[in-house]
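Here's a slice of the assembly, chains where they normally sit.
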Amino acid sequence: MTKNILVVGAHSADFVWRAAGTIATVTSQGGSARVIALSYGERGESGELWKEPNQTVENVKRIRYEEAKTAAEAVGAEFICLDLGDYPLDMTDFAVDQLIGVFQDFAPNIVLTHNPIDPFNPDHPVASQMVQKARLLATGAGVDSAFSRITPPDLYFFEPHQPELCDFKPNVFVDITPVMEKKIKAMDAMKAQGYLHQYYSELASRRANHARRISGMANVKFAEAHVRTLPWVVTGL
Amino acid sequence: MTKNILVVGAHSADFVWRAAGTIATVTSQGGSARVIALSYGERGESGELWKEPNQTVENVKRIRYEEAKTAAEAVGAEFICLDLGDYPLDMTDFAVDQLIGVFQDFAPNIVLTHNPIDPFNPDHPVASQMVQKARLLATGAGVDSAFSRITPPDLYFFEPHQPELCDFKPNVFVDITPVMEKKIKAMDAMKAQGYLHQYYSELASRRANHARRISGMANVKFAEAHVRTLPWVVTGL
C-alpha cells in the first residue's frame, strides 16, 4: 500500500524539528508527503527577522515560506501554508473547512500533528484540536454517511519541546538513521531558528539511545518519537 | 525472524480465554509457543470439580492439567505448570527463579501475561509482577552484565475480565479470524469453566467490531485485545 503522510503544524517551521525524519522515511520508501502550515508563525516565532529595520509582515512571510519550502523539499514533501494567522491561531469554521478540504484532496493514510497539551505555546493545542476535528469530519464516524468521506488515517502526535510537561508519552520511535542527512538539510534551511539545529540533533540521538534500549535494534543512531493515538490492529504479534 | 511466544497465567485456564487466539496466530505463522501456568487454579477456580464427592486435590490438578494440555495443543502450544499454588499465589524467590529459568530456556521474543491491576482476583497481579521481575532479571538492564542473559522480549498484558475496572486500555488488537476455530477448540477443552465459552466468543466478536472501526480492516471477524507495555520501534510509519 502506498503511504500518504500529512503533517500539520501551527507554524511553518514546526514540521522540521519534530517530524522531518519521519517524513523523509516515508518518501524514501516510496510514499508521498504533504506539509500543511496553518500559519507562517510570522508573529510568535519570527523574532530574529523582526530585528531587521523596516521589516514587513509580507517579507517575514515570504522568508518563512522560502525556508519551509526548501526544508520540505529536502525531505521530499510538498509545502502549503494556509496563512490563518498566529498568536493566536483560532479554530474558526473557515479554518476547519480548509483543513477538511486538505484531507479530502490528499486522502492521507497517516496524519502527524501537535500534541493536544502544551503549556508553553497558545497555538499548538489549537492546531491539534483542529486536525482532530477535521479528520473526524472528513472521515465520518465509521459508518456510511451523507457526504463524501475518506478512509480514516492513522493519527499521530509529534514530540513537543518539553515532553513531560505536555504529558507526552511516546509509544512509537521511528528509526530515521538512513535519512538523517535529509533532516539535517531541512534543519539547515531554517536560518531564523538556527539555534534549534543542535538541540534537535541531540534529541534524535537521545531518542535513538532509548529506541535501542527498548528494542535491541543496535543500528538505530537517530530516531524521532511520536504518540500514536489509536490502537494497532495487527495480524500477528 | 522466528517468533517464540511465552504466555504466563496464574492459573491453568487463563491463557485459553485471554490469549488462545494470539497463540494460534503465532504458531500458524510458523512460530512456537509455550504456556506456563503458575498454578493449576486448584483452589480458587475449580469450584465445579470440588462439587464431586470425595474429590481430592491431586485429582483436581490432574483434570485441570489434562484440560489445559488439550487446549494448548489445539493452538499448537506446549503446556507446563509450575504448580506454585493458588489463592494465594505468592511471589517467592523460588518462584521467580523458576520463571527466570523458563525465560533463559525458551528465550521468547514475546511475553504475554496478566494486567498488573485486577480488583477481582488476588493472584493475577502477583503473576504479572512475577513475570515483570523475572523478565528484567533474565535480560539485564540493557547493558552487559555478569550473568548470561537473553534479549529482552516484548511484554504484553492480555485482557482481564472487567477491563475498565482494571485500568486496562488495549493498544493492540490481534486479528484472530483465521484461527478462531482453534480458539474454539481450546475453549471446548475447558469443561469445568464451560460457561465462559460464550462470553469469550462474544468478546472476540466485539473486539473485532472495535478493530474494524479503528483500522478499516473490514475482514476482521474475531480479535483479541492486549496492552503492549513498551513503545514500538519501527523503520517507518
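Things worth noting here:
All chains are identified by letter, namely A and B, in their written order; residue positions are counted from 1 within each chain.
In the analysis below, contacts are C-beta pairs under 8 Å (C-beta built on N, C-alpha and C of every residue); 3 or more make two chains touch, one makes a residue touch a chain.
Predicted model, so just to flag it, every value in this text is computed and none were measured.
Here 2 copies are displayed; the structure file describes the full homo-oligomeric complex as 6 copies.
The rule we apply is simple: only the chains that are shown with their structure count from here on.
Each chain gets one centre point, the mean of its Cα atoms, and the points for subunit A and subunit B are 38 Å apart.
Taken in their complex, subunit B has these residues touching subunit A: 3, 5, 22, 25-26, 29, 110, 112, 142, 151-152, 154, 156, 170-175, 211, 213-217, 220, 223, 225-226, 228, 230-237.
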